[in-house]
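First, the structure itself, so that you have it in front of you.
Subset of chains shown; positions unchanged.
Each chain gets a letter, A, B and C, in the order it is written, and its residues are counted from 1.
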Amino acid sequence: MNQATHNSTDAVSPVSTTKRLLVVCRTAPYGSSLARESLETALAAGAMGINVAMLFIDEGVWQLIDNRDAHHKGHTETGKSHSATISALPIYDVGPLLADKESLSQRGIDLGRLADDAEIIETVQVINILNSYEIVLSF
Amino acid sequence: MKFSIIILGAPYTDEAAETAFRFAQATLKKDHEIYRLFFYHDGVHNASSLMTLPQDEVQPTSRWQQLIEEHQLDAVVCIASALRRGILNKGEARRFSKPADNLLAGFKLAGLGELVDAALQSDKLITFGPCS
Amino acid sequence: MILHTVNKSPYSSQCLSDCLPRVAPGDAVLLIEDGVYGINCAVSLSMTPVNETILRLRETQVRFYVLREDIKARGLDDHLKGSLFKPVDYEGFVDLVGNADKVLSWY
């Protein structure tokens, strides 16, 4: 993400809280920078010691296709694909990475192609998850 | 109650910034506190000092500036989004040897930690998404 | 209780139909910006599936609102009559946020 080097003015300090954050991802990677910005938000929260999970629904599930070795367009030509950032999320204490089963099946996505850390959830659970986190941010 | 407002859209291109502004006005009118305005994604263009509209049209950037000044609001522009979209303050312009700076007075550049902090400290958090 | 805001037209985007299945009993839904074209669900035959979902959700105490200013700007005032959506102004919008535990923006 290069954020650490790029944002030298971005002081990140640990925060003491019991509130948990859910980042809801509804956008596909590459077509819009929102997908990338959702990951950056989750990483920032993780770095501050916040309990942060991600929920991938609708077009957001495309973000979970494991494609770390692919060649990429534009802002991903740093060598780091969206998929590579996804796989780094657990290192920064972001998780779980929840993926809506129905969104995946509607799109004909092969579950064997998903990022290792993706956790598939039943569609009926989505409402419960949205309600159980104290803070929700949608992208 | 303490509100924080996240603005993801640029003025003019879509309606997000306009809706967010009117929402912010109504929040203050109802005697709530605005803990922070956070400009992210294309929302960073709300802080451009170079936006130029015909004089008989609403000036979205100076309108924000007035609201911020009048109510002493904390208006934070995501620094990563801003740099990538060509919105710089004096310090960043110097640091990256850029020919000018264009961050309006009243807005400040800072990192996503300020967004997370706003989410934690506020009673209510609302995002105004872009049309894309 | 979650307030769901929707800012895209159901005729061009799946935004509203993606939102509705994630609405829980007692939640509120507010249409803003181009989302207000969703007010037409009640009158347009082609929107029948969305319309049925809305009717079903109303039976679970889900409330449906539309931002009045955005309806007016688009000349849709006459669609408010008999609509399933109740108009609110910006102060009403603030109250809806104030009364909700969280806001989820669908855009």
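Assume a residue touches a chain if its C-beta (ideal position, glycine included) is under 8 Å from a C-beta of that chain, and two chains touch if they have at least 3 such contacts.
None of the values given here were measured: they were computed from a predicted structure.
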| item | value |
| --- | --- |
| Copies per chain type across the entire complex | A x2, B x2, C x2 |
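The working rule: only the chains that are shown with their structure count from here on.
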| item | value |
| --- | --- |
| Between the pairs B-C and A-C, the one where more C-beta pairs touch | B-C |
| Length of the line joining the C-alpha centres of chain A and chain B, rounded to whole Å | 24 |
| Averaged-CA centre spacing for the pair chain C and chain A, given as whole angstrom | 27 |
| Chain A residues counted as touching two or more neighbouring chains | 135, 138 |
| Numbers and ranges of chain B residues touching at least 2 other chains | 8, 125, 127, 129-130 |
| Residue numbers on chain A that touch chain C, as the complex places them | 24, 26, 57-58, 123, 126-127, 130-131, 134-136, 138 |
| Interface residues, chain B side, partner chain C - complex | 1, 3, 8, 14-16, 19, 22-23, 25-27, 29-30, 32, 124-131 |
| Touch list for chain A against partner chain B, complex | 3, 6-7, 9-13, 15, 17, 19, 21, 32-34, 37, 40-41, 44-45, 47-48, 50, 135, 137-138 |
